[in-house]
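Quick one: structure below, then a few questions.
Every protein chain except one is present and positioned as in the full complex.
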Amino acid sequence: MSLVFYLFAALTLAGGLAAVLLKNTIHCALALTVAFAGLALLFLDLDAQFAGFAQILVYIGAVAILVVFAILLTRSSETPKDGVYSKNWLAGLAIAAGVFAVLAWAVLQSAGGLPQGAAATPAVTVLQIGNALLGRYVLPLEIVALLLTAAMIGAVIVAMHEKERAQR
Amino acid sequence: MVERMDQVFVLFAHWLVGFLPAGWQPVAAVLLSVVVIICLFPALFALTTVLERKGLGRIQNRIGPNRTGPFGILQPVADGIKSLTKEDIVPLSADAVVHFLAPLVLVVTVFMGFAVLPMGRGMVLADIDAGLLFFFAMGASTELSVFMAGWSSRNKYSLLGAMRAVAQMISYEVPLLMSSVAVVMITGSLSLSRIVEAQNHYTWGLPHWYIFTPWGLAGFVMYAIAATAETNRSPFDLPEGESELVAGYHTEYSGFKFALFFLGEYLAMFSISGLGTTLFLGGWSAPFSFLGWVPSWIWFFSKLMLSICVFIWLRGTLPRLRQDQLMNFAWKFVLPMTLLNLMVAALWRFLGDGWERWVICSAILLLAYLAMGWLGMRQGHIGPRRYRYAD
Partner (left out) sequence: MSQATPLAGCLLVAALLFSIGLAGALTRRNAILVLIGIELMLNAANLNLIAFWRYGPHPEALTGMMFAIFSIAVAAAEAAVGLGLVIQVHRHARSTDLDAMNRMKG
């Protein structure tokens, strides 16, 4: 596990922590973007180039901007007077800590059974990904296309201003 | 000799890097290319600012800058000194960290886009297999810096300009990608150097550039429209229109940060023109086979400067589009045309060689253009004015 991996992991975790701890919502959204960038770098470190670039394009180029627009449209960038954490924050924290404890225990227990060492770098070309998408994974591809269309239409309908019953 | 001229930069880089021990050589080669890009494109930017101001001046029947140096050539030097010595004003209520980071993010992501452009035969910094995807990923990240600039200034004009700019950039992102996907489909690869090599063949002296095919011409036109909108250039420059929003999202920036925004905008124009020449105009390949002796990098940069001149021409000639006209145009005209273009490109591939495919593809595209144009130009009946108040 090289220095580069530690650096990227630290960047991602710092971004994630900032995203849930900061008071100003827009700063949270920007910290989320840093976390996305850190994750894209981790994907590139793991030789998943297509996934890394797709992560940047989709998450930073679209989802982050969507989050930011939603924050602006709901006026959440003004700091609320009641504080930013809910009443039962301790329970939430405890649950999250419990989940982390279970997952970490599972990983460390089975560290012996996991594949050892670094395997040879898989040479993945975009051609192979394309062939796989239209070969073995064509059904998920079509379903995701349908899902994205439905989501787009649904989001527009949900968020649209209702047409006023105009006085004709 | 022709070979040497063509590869002169590559050979020079090899010679320079050869002085270092073998372990350091790959890193040094990459660093050398990075330094060259960082020095070359801002120099080109300086030249372009003079070209733009003189060109716009002539279009508008006036002389551009002519005081600094012969024909105003030293104007960028004067501009540089001005921007470096102006006071850097940050508004009191502005978010200092985000305000500082916005121009940096813009310039960094725009520079990253240059890494995959093949500027000559064998002169690409990073020959990534998914090169086009990398370029678009970097382009998508520039939108975030526009928003950061607008929001951190705590100024309603900046915020409005930023939201308009981001909405425009997102809307035109889709036609930009879709028109490039037609090229990818025909070439069979996302790697930009492969795309240029696929266009580097000649029939009877004429090149196989994609712009000389029906779907390529339509795709190039739509790519050019989307590129003009992506870089917020006229006629799509409402987000930074001086008469509308003071200066849009960079109202509260002064001095060097404003110069960085200016630099970022022009560099984005260069990189998107560079991609357009790579995808549609054949990149570094010569227009006629008998001109193959001219070095490949000269062809790339001439095509790049030609695209810049067309951008400047458009800016001086066309009036500005209103925000809703621009968004309607993107979603209701350009996007369906790009999807149709994709299908026509597929049809082109499967009809096989011959004159039929030219006729059929051109006919489909022309009919679709006329039909959609007629549909869009019909005046809808104008009803009573409806008011919508802010929440």
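Per-chain residue numbering starts at 1, and chain names A and B are given in the order in which the chains are listed.
FYI, contacts are C-beta pairs under 8 Å (C-beta built on N, C-alpha and C of every residue); 3 or more make two chains touch, one makes a residue touch a chain.
Just so it is clear, the model here is predicted, and its values are computed rather than measured.
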### Residues of chain A (touch criterion as defined above) contacting the omitted chain
1, 5, 9, 12-13, 16-17, 19-20, 25, 28-29, 32, 35-36, 39, 42-43, 46-48, 50-51, 54-55, 58-59, 62-63, 66-67, 69-71, 73-76, 80, 82-89, 91-93, 95-97, 99-100, 103-104, 107-108, 111-112, 114-119, 122, 124, 128-129, 132-133, 137, 140, 144, 147-148, 151-152, 154-156, 158-159
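Just so it is clear, only the chains that are shown with their structure count from here on.
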### Task
Starting from the mean Cα coordinates of chain A and chain B, work out the distance between those two points in Å.
29
### Task
Note which residues of chain A are touching chain B in the complex, please.
26-27, 30, 33, 49-50, 53-54, 56-57, 60-62, 64-65, 68-69, 72, 77, 125-127, 161, 164, 166-168
### Query
Along chain B, where are the residues that touch chain A in the complex?
98, 128-130, 133-134, 136-141, 143-144, 147-148, 151, 159, 163, 166, 170, 173, 188-191, 383-384, 386, 388
